[in-house]
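Pasting a structure below so you can have a look.
The complex appears here minus one protein chain, its other protein chains still in place.
Going by the order they are written in, the chains are A, B and C; count residues from 1 in each one.
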Amino acid sequence: MATTEIGPKELASRLDRKQVVNDFSLQVATVNGSGSQSANTVLLRTIFQMGVPVSGKNLFPSNIAGLPTWYTIRASKDGYIARRKEVDFLVAMNPETAQEDVKSLNPGAAVLYDEPLNLSSLRQDLIFYSVPFDKLVAPVCPEAKLRKLVKNMVYVGVVTQLLKLDPAEMEKAIRRQFGRKVKAADLNVSAAKAGFGYAAASLTKSDPFSIERMDKTSGKIIIDGNSAGALGSMFAGVTVVTWYPITPSSSLVETLIDYMKEYRIGKDGKATFAIVQAEDELAAIGMVLGAAWAGARSMTSTSGPGISLMAEFTGLGYFVEVPAVIWDIQRVGPSTGLPTRTAQGDVLSTAFLSHGDTKHIVLFPCSVTECFTMAGEAFDLAEQFQTPVFVLSDLDLGMNNWMSEPFPYPDKPIRRGKVLSKEDLDRLGSFARYKDVDGDGIGYRTLPGTEHPAAAYFARGSGHNENAQYSERPDDYVSNMERLNRKFETARSHVPKPEMVQNGKSKVGIIAYGTSHWALVESRDQMRKEYGVETDYLRIRAFPFNRDVHEFVASHDRVYVVEQNRDAQMMALLKLDLDAAQLAKLRSVRHYNGLPIDARSVTDEIISQEGR
Amino acid sequence: MATTEIGPKELASRLDRKQVVNDFSLQVATVNGSGSQSANTVLLRTIFQMGVPVSGKNLFPSNIAGLPTWYTIRASKDGYIARRKEVDFLVAMNPETAQEDVKSLNPGAAVLYDEPLNLSSLRQDLIFYSVPFDKLVAPVCPEAKLRKLVKNMVYVGVVTQLLKLDPAEMEKAIRRQFGRKVKAADLNVSAAKAGFGYAAASLTKSDPFSIERMDKTSGKIIIDGNSAGALGSMFAGVTVVTWYPITPSSSLVETLIDYMKEYRIGKDGKATFAIVQAEDELAAIGMVLGAAWAGARSMTSTSGPGISLMAEFTGLGYFVEVPAVIWDIQRVGPSTGLPTRTAQGDVLSTAFLSHGDTKHIVLFPCSVTECFTMAGEAFDLAEQFQTPVFVLSDLDLGMNNWMSEPFPYPDKPIRRGKVLSKEDLDRLGSFARYKDVDGDGIGYRTLPGTEHPAAAYFARGSGHNENAQYSERPDDYVSNMERLNRKFETARSHVPKPEMVQNGKSKVGIIAYGTSHWALVESRDQMRKEYGVETDYLRIRAFPFNRDVHEFVASHDRVYVVEQNRDAQMMALLKLDLDAAQLAKLRSVRHYNGLPIDARSVTDEIISQEGR
Amino acid sequence: MATTPTSTPQPKTNRIGLTVIEYKGGKTTLCAGCGHNAISERIIDAMFEMGVPPERLIKPSGIGCSSKSPAYFMNRSHSFNAVHGRMPSVATGALLANHKLIALGVSGDGDTASIGIGQFVHMMRRNLPMIYIIEDNGVYGLTKGQFSATADIGSKLKSGVINDLPPIDTCSLAIMLGATYVGRSFSGDKKQLLAMLKAAIAHNGTAMLDVISPCVTFNDHEGSTKSYKFTKDHDEPLQEVSFVPAFEDIDVEYEAGATVDVSMHDGSRLRLRKIEEEYDPTNKAESLKRLAEAHDKGEILTGVFYVNPNAPTFMALLNVTDDPLATLPESVVRPSRQVLEECMEELR
Partner (left out) sequence: MATTPTSTPQPKTNRIGLTVIEYKGGKTTLCAGCGHNAISERIIDAMFEMGVPPERLIKPSGIGCSSKSPAYFMNRSHSFNAVHGRMPSVATGALLANHKLIALGVSGDGDTASIGIGQFVHMMRRNLPMIYIIEDNGVYGLTKGQFSATADIGSKLKSGVINDLPPIDTCSLAIMLGATYVGRSFSGDKKQLLAMLKAAIAHNGTAMLDVISPCVTFNDHEGSTKSYKFTKDHDEPLQEVSFVPAFEDIDVEYEAGATVDVSMHDGSRLRLRKIEEEYDPTNKAESLKRLAEAHDKGEILTGVFYVNPNAPTFMALLNVTDDPLATLPESVVRPSRQVLEECMEELR
């Protein structure tokens, strides 16, 4: 045995780390389709149940089974829920990636591995725990073909013991996970206990990481953004939903289907909604427009490739002035790109989707709560402004688990915009569909089926005058396009206002949106604590931009626009909208490798641009 | 008889206009499908044959027969060929629009009308000529059902006499028009002569307008931009063409078909090309990409709605790096819009077509000559940069008749870019499809069918590494996207340079592109002559922008960006590209009512913004 | 000889008290003689005679001369002139929103068989309750006469170009895919087209009618297989079609064997007096075979090819509330506070 070799105890003391409580991240490396997902959820919930702020991020491949997957759980007493680059505690179950995973760890990190992988010799500066999973799982799980799955629950037990999680909470979490399937629950509990027992008996805790009870999660919920968007849509009174499956958007509609079946079917067994899986995205958006034209609150959900396919129809919606709510759960890259990675790359393509002079209202939720609330705001805006509205979520928000306050019940009544009823027509006698009666650029519409001889109008994507009659007249075309512009200007003051944090003194402003927000919350603390750099912050929540955005930029010397795409797309929209005098202030910070943006990357970039 | 009434002679003298020679515009108002098109072409050519610079613009409806059409012929001794707002000489054949047409004329204009319309009483300040067309056509055209058509040739004769055109040139033009159809030619000649005779005998010339011989057109040709693009593509060696009919793009491919059948079929009767009418635009661009991937020079042509439908596939082309040439003959508006009106509204949608971080090379021809030359440049760029290239023409350029110098035979050999042959592979042994070997961001490709075991690579729109292998690795994705950016930067210095006119002193710069150019040529003269305002000029010919564009803006105090869309789309691209310090200089001049932009509108707008 | 007192004649009204004027549309901008105009006329007659309330009708269409025609009939009904080839999805959406609407979609052969075939296939498959009319002239009229996917092999354009690809038979397709009332007619055959339209209005399910409708400007010449002359010469009616609406309780005598009587969903009757003895319009497999044969023989078969009045429609499968989804009140579409609390609890 080489003399250089040292035991974990010495190592720990040599590194002489003080205890790290409720502030570290744990990563489970495995392969997809192996059922590790439920094990990881159990770990997440156990910590959550102990009152410790926690977040989980799943990094999975674009296939169905057998490829590497990493699940990272971050516990943060300070409540930071953005991705953290460093992994403190690795559970290495995947032979294919184990070596590289271990190599990429920082000194002092802990590694829990499947005995056969035999990793301990790889590095001297890590703490290793070896566990003979197969040996442990065999006795508790007689059925051989189930072992592959149950094996995962064994590491849950080991981790619970090592990180000082409460085994009672662990069991509660497991039983919650398997719900009515009691036998499965029992099986998994015993597997976890086997792991717990082994750890207690044969492993010596020598890493500094542990979890202690707090009370920062009481009353909170854990949910993914797609489910939140689904809930929000249901409570917004959606009636027609069309979709075509695509990662990472599918689960939004699939969850919505479950909720609607449970809560939107009358006593007579009849549905107060129609959800249709269309043949493709062109059909999905076409159905949405047809339904909205006929008066339904209709929506669809998709991702990049679907957005591109919706280009022609979305232009029709803009020009005919038909409401539509289109969710874009953004994924990475041009074309098919990386379907299971996250990005904010569709900002430009949605804002200006379609040919000719076309532009659209776009909302940018940053949290599961905003997925819920903006689902409703999107419908109200779409119907009030009679135009398609995009909601730009992303894979990180849509498919990962986020801790959140429970959602607020919508306080405002549903706003359905300017629709003339039979009675209105009796009173008015007639109407001009595209006339700017109120000076806000928004005309009045009627719904097919309105029983009045004057109700009908001709909806068309070709040139038309105020009365919706076909027209090629230059003056008709120009005045219609100018009205559409007025309508868009009106929207500025009706879309969700930005979130702003200003101390009134600092010269540095930061603008972010969507999921980048969480990295900013943490990064701004880092900049303050580590560099004494005070920053103001504005989070964009909608396009077209509210006046506040202009003022925020005007009132700072340097403004960093942080986003998750290559081409600085939000910065581009700002350049098109801000006074030229302001533009020299803008600086771009971009993170676009497909992983959720982290605070450290932002801090390093801004600090270096600040020349500190 | 009211005493106020006065005869045309008095009127003419009262207005006391001096003679207007070779500098006026004549408009023929009729209905489409009535065969007036050939009559108008004859008038155009007659003037052209007399050596007088002339241009013709057809304003037609989006249907097949029976709706109002206006054809405007402008004769300009100074060679201005942009649209001119004012009509000096109206030929009123259409009962439906006659009244409004006459009302919109400036005082002193002349009106030639079909007797039954009896317009002379409408205004006092115009010169009227009444012609009994039906009476005149009957004797020369016994066949009743042909009269509707032949009637048009009668006004050709009348106009020829009134405007002092050379009847011999007129007859030549008629015979040219009908080519081998001698009987038709004779019939039309006699109809024209009947008109000529009637005018000579019964009309007293009392307007100031006339044509006198010049020698400014010798050697020149008359052609529309779509035909020029077709010719250019043929001489660029195009081999695969796919299309789906759409106004105003159809005639590009239809003309190309005629040329290719004539000049690109071998002695063995076999074609050196394949032209396929696809089922829609998605298929058209898909075929283009498949053909280019397999090594063909392939292209398609479409308009706005087709561009939107090509969004997903174009992104594939960008990311897989497949050449493609896509002509966009722009028409007006979002959605279907005004299919028979002109605009420059697809600048943004083509430059950033598709989701994710995607951008494309775009060329902007302003003349029929550039339609010819850029057809070749587009292919060279597409193959050298292995990416889709858009050529943005418009309806005005594509479908109207333009006078031009004959086209130059391509002096440079065809450049097909970095393609590795079997021999190359024998030498190299292997290759990495997406490796930046030369530092210009452009990799080397092989063609399917290359007989070498190492030739094959896997083309995919999903994430890939240098070796075209599937990859979801963050580092692979980022380095690939950065290389694509380098490639785009390289393109800046290879795309067509802008055309610049600088006198080095003037503080006002003007930027325009495409067909707006012709209005600028005239407008800059107007500003100089009428207001003493000297302006420098830069005509953008491609995106991404060449450095010269940056320098031009940098070297002026105020820069007007003139374009034919509502949203100032080229100005937007400039804002995204120029140094922030320069942006305050930009001012926008927009003309987007569907009619070709005219010099007067530009002059008035710039002068008022200049505060003169 | 007795003299009868003259009375000022009242304009004829239908069963809901409307005159035919109230079914008219704007002045056509299509070419004089275009088959599409004749079809518009028949639609007006059928709607008037069936007493369809104009306010309940919607007229979705695609893009093309044919797709413009909804502007030329029934001004009192809503129209949606959508994008090229994608009308089916818009129509589907509208019916999802309000299943009480009566939908008559107008498309062209290019709009349906070329760019639109994808949405066409899926709409037929869903048996969406609506009338889908293809005004079929074998060319793209509005873009000046290129061949569409229904052009026959050997058909010649004025330019001399000959089509060398087989036509898509939209009727066979529709039958195979699930449409439940499928037939072909001719804009020039007033009687047959009117009867087939009325039955289509009575039908509950997808009624797909391919109506040969010559393009006088680009495809009515010698050598065209979609010209008036060629169609007249090759028209092979399968049956004599007549229709007895539910509200006219005339008792028509039934000749066993010689006629097929189909009682439609609304109680009305579609009566087919057989010309071809053995043809059974309720047998899918047979009808597909017969159409394939007709195609080989170069006949233009017209009449009702297939009908199944009882198949479940897409709306039936969706089982939505009787009130249109479009106008359900907030109280119905927004679940209660308790429901939200319940959902939140599950996530804690």
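Observations on the structure shown:
Please note the rule applied: a contact is a pair of C-beta atoms (placed from the backbone, for glycine too) under 8 Å apart; a residue touches a chain by one contact, two chains touch by 3 or more.
From a predicted model like this one, the values you see are computed outputs, not experimental measurements.
Only one residue in the set C:A258, C:I275 or C:L317 touches the chain that does not appear here, and it is C:L317. Among A:D186, A:E212 or A:D280, the one in contact with the hidden chain is A:D280. Only one residue from B:A138, B:M214 or B:L447 touches the chain missing from this view: B:L447.
Seen from chain A, the chain kept out of the figure touches residues 33, 62-67, 244-247, 250, 277, 279-281, 305, 335-336.
Where chain B meets the chain that is not shown, the touching residues are 219-223, 231, 234-240, 242, 259, 263-264, 266, 268-274, 276, 278-280, 282-298, 312-313, 316, 320, 406-407, 409-410, 413-414, 446-453, 455-462, 470.
Remark: the residues of chain C touching the chain excluded from display are 114-115, 117-119, 121-122, 125-126, 149, 164-166, 168-169, 172-173, 176-178, 284-286, 288-289, 292-293, 296, 312, 317.
In this section, only the chains that are shown with their structure count from here on.
Chain centres here are C-alpha means, and the one lying farthest from chain C is A. With centres taken as mean Cα positions, chain C sits 40 Å from chain B.
Note: centroid distance chain A to chain B, computed from Cα atoms, is 46 Å.
Looking at chain C, residues 81, 83 sit in touch with two or more other chains.
Residues of chain B in contact with at least two other chains: 62, 305, 335-336.
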